[in-house]
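The other protein chains are all here in position, but one chain of the complex has been omitted.
As written, the chains take the letters A, B and C, and residue 1 is the first residue of each chain.
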Amino acid sequence: MDKRISGLAAAVAGIEDGMTVMIGGFGGSGAPIELIHALIDCYLATGSPRNLTVINNNAGNGHVGIAAMIEQGMVAKMICSFPRSADPRVFTERYLAGEIELELVPQGTLAERIRAGGAGIPAFYTPTGFGTDLAKGKPVAEFDGRSYVQERWLKADVALIKAETGDTFGNLTYRMAARNFAPLMAMAAERTIAQVSHVVEPGGIDPEAVVTPGIFVDCFVEVPNPAQEEDLNRANAHYPEVTA
Amino acid sequence: MDKRISGLAAAVAGIEDGMTVMIGGFGGSGAPIELIHALIDCYLATGSPRNLTVINNNAGNGHVGIAAMIEQGMVAKMICSFPRSADPRVFTERYLAGEIELELVPQGTLAERIRAGGAGIPAFYTPTGFGTDLAKGKPVAEFDGRSYVQERWLKADVALIKAETGDTFGNLTYRMAARNFAPLMAMAAERTIAQVSHVVEPGGIDPEAVVTPGIFVDCFVEVPNPAQEEDLNRANAHYPEVTA
Amino acid sequence: MTAKLTNAQIAWRAAQDIHDGAYVNLGIGFPEMVARFQPEGRQAIFHTENGILGFGEAPAPDQEDWDLINAGKKAVTIKPGTAFFHHADSFAMVRGGHLDVAILGAYQVAQNGDLANWSTGPKGVPAVGGAMDLVHGAKRVAVITDHVTKDGKPKLVAACTLPLTGVACVTRVYTSLAVVDIVDGRFVLREKLAALSLDELQSLTGAPLHLDGAVADLTCPEV
Partner (left out) sequence: MTAKLTNAQIAWRAAQDIHDGAYVNLGIGFPEMVARFQPEGRQAIFHTENGILGFGEAPAPDQEDWDLINAGKKAVTIKPGTAFFHHADSFAMVRGGHLDVAILGAYQVAQNGDLANWSTGPKGVPAVGGAMDLVHGAKRVAVITDHVTKDGKPKLVAACTLPLTGVACVTRVYTSLAVVDIVDGRFVLREKLAALSLDELQSLTGAPLHLDGAVADLTCPEV
């Protein structure tokens, strides 16, 4: 068994119009830039995938990564907790023009809904958001005298995540705070596609230190020196590159 | 900040009659034998704590650890998934005599209820147990056409767990499958007491490899060469030792 | 009674349906035997409830490490690519539908897929373990069992009379006499021992056996 795939294009093949795609990262930290850009390439070449629902903590920054997906018109809806950033103009313009839908979810509820999707828990109760606009229309219940909101699981057709080291079975580790949502999204998607900076043979990761066990990973592609969104934005990068 | 405590007796001081105590371990793997025996010593010396509710996957094996607690009459109720073992006679006799209460919980539900207690989730829905005797009297609900049982969180006054390495901030790692319920119980107890085989200074554990962050640990005691329940039972050990 | 498959042969037959790279949970006891019969060239990855993915065979006697055990509390070994995790993550794998197959023992399986395998009634100390989670989590839940009880009563029944482990969860049963699928609330016979007539098999089965195409011969090597 070897879950490696050669080439980014092959890794993101088969993502269809209308799918729900979870994308790892908190801002630029953990953003699988190369996988996202491969998906944009696929869209530019074939017109698909489009009309996507994207789940991420944010809604893109600058003109690369998720912002570039939105700029290309691939995204119909964002589910996120904080659709603002240093340069949120792409999402902001589309949103204010009514061209993209937004489901705003408190950050901890977003994380827990994704974990629930991966763990087979269709619904749970949380104190978060009770009595606020973000809980409107949701069932509420009282436990031990305190009020809670019922939240539903979140699942996806595909997850795109970035990891640090992966063995060929798909066991993954992450790099510092780039971990964030990736281990949860890996659990909650029908098909989890990772980009991995370092590939090792089985046994190359200490079994105690595995963060995402291979059972949650369908395939991965090696991307040795992944771009950091923050660096790209400081260089005012656009994807695809704007040719003068 | 140094969460080390000198001596097992000091570590388990303050556990009161009637408390709920989570005890890590799956069978003997991960069982904090030395902490349990220190608690028995406390009981033998002072008559407390007694009337305890103990949460563990099992219900003791042989005449050491949890079985010895039950044998001494400290335990009023067990919450567990599998109260059988190679030598379950202590629990079995008390149970059949009606001297100890049993709440039987499916293993995954037990784990998830404990995690929920630690994560501030008062209730969740699971497919597990639907339509069975173990779901009797529990609320059920349908989501997307499938039926689920509502389960409540489990919390405890105290958790006793065994870890492999701990730094003085209380960050912990475990040894192989001895991890099992310990990271969850550490989250779900008001006071988490660990026994740790190796103590290191902060920085002595790779921050990527921390399994239980120190925020979940109140104090710990160093126990360099912890006993394995299985070895004790093969040697037909009793706690406290039977003097001829 | 007709010659029947040994437990090892039932386990062998179940193992033939496990694809390469499958994530598999084997119940405590008899089902653990399935791991011995992985077909040449296929590598399944075994999950145990207590937090190991990718464990290997039992160690040599006296080489046991009691922190490295399976759900049946038997010592196992690790192989390259093993991962350790806590119980909530372990059952996220189970409940979340990430296992390809769970293979369990049974007291009774009903024609609608109901399974009874955890309790023989109100006597004694009840114990459930992870069975109730497994039957509602794995993508495919299969049972391996003798076709009848020790006193000759059917284990494949119209409706379970023993306490249920799960409702409508089993999709295939490998018995000492046959391979039976559960489809739309009915037993569908796929394979039977060649020496056994359909009538004989039906007489040992507590609910109608339906046919859906040819019934293959159930053949197993000596194992």
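Just so it is clear, a residue touches a chain if its C-beta (ideal position, glycine included) is under 8 Å from a C-beta of that chain, and two chains touch if they have at least 3 such contacts.
Worth saying up front: this structure is predicted, and the values here are computed from it rather than measured.
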Displayed chains contacted by the hidden chain, counting the whole assembly: A, B
Given that one chain is not shown, which residue among A:M1, A:A76, A:L134 or A:C219 touches it? A:L134
Of A:A10, A:A86 or A:A235, the residue in touch with the unshown chain: A:A86
Touching the hidden chain, out of B:A177, B:V210 or B:A237, is B:V210
Subunit B residues touching the chain left out here are 1, 115, 117-121, 167-169, 171, 187, 201-203, 207-208, 210, 213-216
Spell out the interface residues on subunit A facing the chain that's missing from view. 26-30, 57, 81-86, 88, 91-92, 95-96, 102, 104-112, 114-115, 126-134, 174-184, 211, 228-231
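The criterion applied here is as follows: only the chains that are shown with their structure count from here on.
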Relative to subunit B, which chain's C-alpha centre is the most remote? A
So the centre of each chain is just the mean of its C-alpha atoms; given that, what is the distance between subunit A and subunit C in Å? 36
Where the centres are mean C-alpha positions, what is the separation of subunit B from subunit C, in Å? 30
Touching at least two other chains at once: which residues of subunit C meet that condition? 78, 84-85, 88, 91, 94-95, 136-137
Two or more partner chains touched - positions in subunit B: 112, 126-127, 174-176, 211
